[in-house]
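Heads up, one of the protein chains got dropped from this complex, but the rest are sitting where they should.
So that you can tell them apart, the chains are marked A and B in the order they are listed, and the count of residues begins at 1 in each.
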Amino acid sequence: MKTWLDSWPVFRQLTGADPLGRGVAARSKATEQVVSRTATADRVVKSVCPYCAVGCAQRVFVKDEKIVQIEGDPDSPISRGRLCPKGSASKQLVTSPTRVTTVRYRRPYATDWEDLDLDTAMEMIADRVLEAREKGWQVEDEGKRVNRTMGLASLGGATLDNEENYLMKKLYSALGAIQIENQARI
Amino acid sequence: MAECHPVGFQWVMEAKARGAKVIHIDPRFTRTSAVADLHVPLRMGTDIAFLGGLIRYVLDNDLYFKEYVVAYTNAAALVGEEFVDTEDLGGLFSGFDPEHGHYDTGSWAYEFADEPHSGADDPQGSAEQEAVGDDHDVKSADQAQSLGSGGASIPAKPLRDETLQHPRSVFQVLKRHFARYTPEMVAEVCGIEPEVFEQVAKWVTSNSGRERTTAWVYSVGWTQHSVGAQYIRSCSILQTLLGNIGRPGGGILALRGHASIQGSTDVPTLYNLLPGYLPMPHAAQHSTVDEYVADAAGKAGFWGNKRAYTVSLLKAWFGDAASAENDFRFDWIPKINGDHSSYRTIADMIAGKVHGYFLVGENPSVGHPNGKMNRFGLANLDWLVVRDLQMIESATFWKEGPEIESGEMAPETIGTEVFFMPAATHTEKEGTFTQTQRVLQWRHKAVEPPADARSDLWFYFHLGRILRKRLAGSTDPRDQALLNLTWDYPTIGETADPDAAAVLREINGVGPDGRAVNGYLELKDDGSTSSGCWIYSGVYADEVNQAARRKPRREQGPVALEWGWAWPLNRRILYNRASADPDGKPWSERKKYVYWDEAAGKWTGDDVPDFEADKRPDYVPPEGARAQAAIGGADPFIMQMDGKAWLYAPSGLVDGPMPTHYEPAESVVENFLYDQQSSPTIERIAGPWNRENPSLSEVFPFQVTTYRLTEHHTAGGMSRTLPYLSELQPEFFVEVSPELAQLRGLVNGEFATLVSARTAIEAKVLVTERIRPVKLRGGQVVHQIGMPYHWSYSGLSTGDNANDLLGIVLDANTHIQEDKVSTADIVPGRRPRGPELLEFVESYRTRAGVGSGKVGVNGRAPDQDPSAIEETGA
Partner (left out) sequence: MTTVSSASPGLSKDTGVVSGNRLYGPLPDVQGEAGYETDHPARVGFFTDTSVCIGCKACEVACKEWNTLPMDDSHGTKDAMGLSGMSYDNTGQLGANSWRHVAFIEQSRAVDLPMPVFGRPGDDRQDIGQPVNPITPTADSTLNAQTSVLNAEALSEFDPQTGQSGSDKQIRWLMSSDVCKHCTHAGCLDVCPTGALFRTEFGTVVVQGDICNGCGYCVPACPYGVIDKREDDGRVFKCTMCYDRLTDGLQPACATACPTQSIQFGDLDELQARADARLATLKGQGVETARLYGRDEADGVGGVGAFFLLLDEPEVYGFPPDPIVTTRDLPSMWRAAATGAAVIVGVVASAFVGRKR
């Protein structure tokens, strides 16, 4: 009964140190239980902002395998925990409901998308790479040996990881593709 | 910088709080200008004139850092007698071939004691130099591509005059070249008051020298010009003269715009480079490793080890299949022989020469100039793979692009098969970004990507795996590179994501003992070591992922060497040997950084010394020394073969040994400095879809520039889709001055239409005094229009695409487009819709005397092959 009554704001207001009911007496149940979602996260993962090249360190808070918060890492000598509006919007970037998370396929001359299984898409792309490579193969050009294909090209963004760029350049070169470009030239 | 790199800008604000002067030089008044001590609103495209003025000011008033200049630069070298400057040729240097629009750079060379050929110092190097010069297959504009970033080879040591008084000394040549860049001329060309120029000159020079340093920061506002490389050269000359390179608080800092755009250059997905700035082999020059490394064989400096870097790369890629006996399978690397950069490739797509295209986190329909030309390219492919997070415009051009509305294309005419492959975000994969100061930072994976979303590492690994399976057993020589590729990366988890750490370790390199090497000095040219990117060697030193280090900043020194890992060898300031005087002592106590500790017999200081730690400051290379051993103890510029900073570039650039102000390709102003209006070496891609606005045209009377806003990111795929960013800048707008608004009847908040020879776009108008008309001599008023370029039709925040307005002309050194200056008209109201839009733009072209922009199906010429059009020109 005592507890029950204590939790009644008016009782607290009338009997406590907060006669105007603007502070202690007004605290609601939710307020008493408030906790930040960084505190309840299962883990914090160290990351780096994907926007500009300053390289601000991020702390990614994960709860139930979902990202619940991304904020600056104060340990970083580069950013000292700060983020710009884009970096601050990173959680929205990675949890965006408009992200497309399944393969979409458009047939030649079609007017709309259709669905495609990921493994099928990979096999289809492999077919096409080999075909385009063959169609554009040059043993020589202008009398010089080149051993390359002009049939396929690639343009990468500059948010690619170094490891990704490395595999791309390695694979493309082994295929003989040379028109391999990146935002870095833009 | 506040606009596009706000968090980096905290350090500028901190410097300002400590008394630093912050000068912002930009046609546009930005958030940076708002907190700068001085904003210099120069006319767009005139930075070389401005920087040239500063160079002249420094030279004429003897404000250069004498000891530094004499000891550390090529100021004393003598230029050959054949060289003729722009002063005497109306704005051209000697060697110009007007027919082909390029230079024979031979006459720009130094003067040598002996003929280079007989200079036994470097026989192979001189042979190589000859090969480049004489081989007509290596087009002049190609030479820069064939050099990598090792810089040009110079065949021998030039004659020198240490007094700098010889009329053909670089110092005197420079002085004459910049003589006409007076404060008055700068004021006229740039449209600023002479007093403002003087103020900048005073602040810059009074904050340079032994005790103080000045840093320059630039971004694509300098690179995206037809003379972009020379913009940077101008600043290099100035900073070198002032002694501001290799010292704390100095430098020329490229603020790069994407999380790993530095990494994308270091580990390049660029047509002309192999990892670590090794050049892509050229068909006319490089059929063997010997030929490929010939230019470096005699080189002083770290490029002297090019063979070790090359062989280690081949070993990393081809493993046991590469051996000395088979030339390490150098023949498996495809060869280039021209400009294969992305814009040229787009033209080839329209011509039907390219069949398949991968877009990996890139949205050229929005982010590249001349979006229409880009979309025409995509529409003529057999297939297109788009990997992204959101459904970007480059994936939907076939159904929603502007050309559908204008009637130039229709889904029914477009045969391009499109695969949209969902990508993983930065939190859903592990790997490194290389940020703008060359620091690699490892990201740990936080969660699994959703549904079919996969990392690009996954995509390329598994694509490679499938392709290798398909070709297994093939004996076709062309398949052997792929079949012998080292491609056995361990995979992790249900989706079999390859282990990025294993890839990083391969990039780092492995020694004969099978352990990760600790740096590129351990790499050998005999095939006993491997390294996927020599400059990243050391990132896995001691078998530890050094990029993942995160020692809190408060627990380490001011340079924070234990946070991430910087290439090369975790060095944070390049050329830091220059922070000490020739004797190895700090230039001043205040600017102490890296210096020689005589007692310990080594270099020490806050950073990793740029030198071999025990190379004495008085070291003189013995006869016949090679590579770094051939660099003297007082020569800080260790990547240059002479160890010197170049005030004059005798080779390596295709458009001149010194910067020269030319007007942009599209300008409303005559070149006040020279008869030559625009750069003579501009690279053009002609076609009906890439018409050029004539300069000084009344039809296109205003200058236009493009830029970013803080609230959005490049082509918008990562920002226009996000509610919190979209609402902050909710639609496309252009910024105009009140004067231009009055002149053209533009109303704040209402629509206006901008027109070029490419197309017309509409935008809301923001009338602001932050955009300023420039008054030039003779009373000419230049109106400037600012266009943020983030928008297109997809996402939450939408609008027409600023880049559609721009054409594509390129800097011949870099093949980077000039999209920081162009011309246009602007009129009130919305643009015409549908086919009327085409007629509207065509009428502008007709009035301006430009060729028709009408095209056939999917942008192909109505009656002819586009490649034929290219031959005949626009």
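Keep this in mind: a residue touches a chain if its C-beta (ideal position, glycine included) is under 8 Å from a C-beta of that chain, and two chains touch if they have at least 3 such contacts.
Everything numeric in this text was worked out from a predicted model, so none of it was measured.
Student: Using the touch definition up top, pick the residue from B:E87, B:D161, B:E198 or B:D526 that touches the left-out chain.
Tutor: B:E198
Student: Would you mind spotting which of B:A36, B:M391 or B:L647 touches the chain that isn't drawn?
Tutor: B:A36
Student: List the chain B residues touching the unshown chain?
Tutor: Listed in rising order, the touching residues are 2, 6-7, 9-10, 13, 17, 19, 21, 24, 29, 31-42, 57, 61-63, 191-193, 195-196, 198-199, 201-203, 205-207, 209, 211-212, 709-711, 723-731, 733, 738-739, 748-749, 764, 766, 768-770, 772, 796-797.
Student: Please output the residues of chain A touching the missing chain, sorted low to high.
Tutor: Where chain A meets the chain not shown: residues 4, 8-10, 13-14, 16-31, 34-39, 69-72, 81-89, 91-92.
Heads up, the rule we're going with is that only the chains that are shown with their structure count from here on.
Student: CA centre of chain A versus CA centre of chain B: separation in Å?
Tutor: Chain centroid spacing, chain A to chain B, equals 26 Å.
Student: Quick check on the complex: what are the chain A residues that touch chain B?
Tutor: 45-57, 60, 62, 65-67, 70, 73, 75-80, 82-90, 92-94, 96, 98-113, 116, 118, 121-126, 128-132, 135-137, 141-142, 144-186
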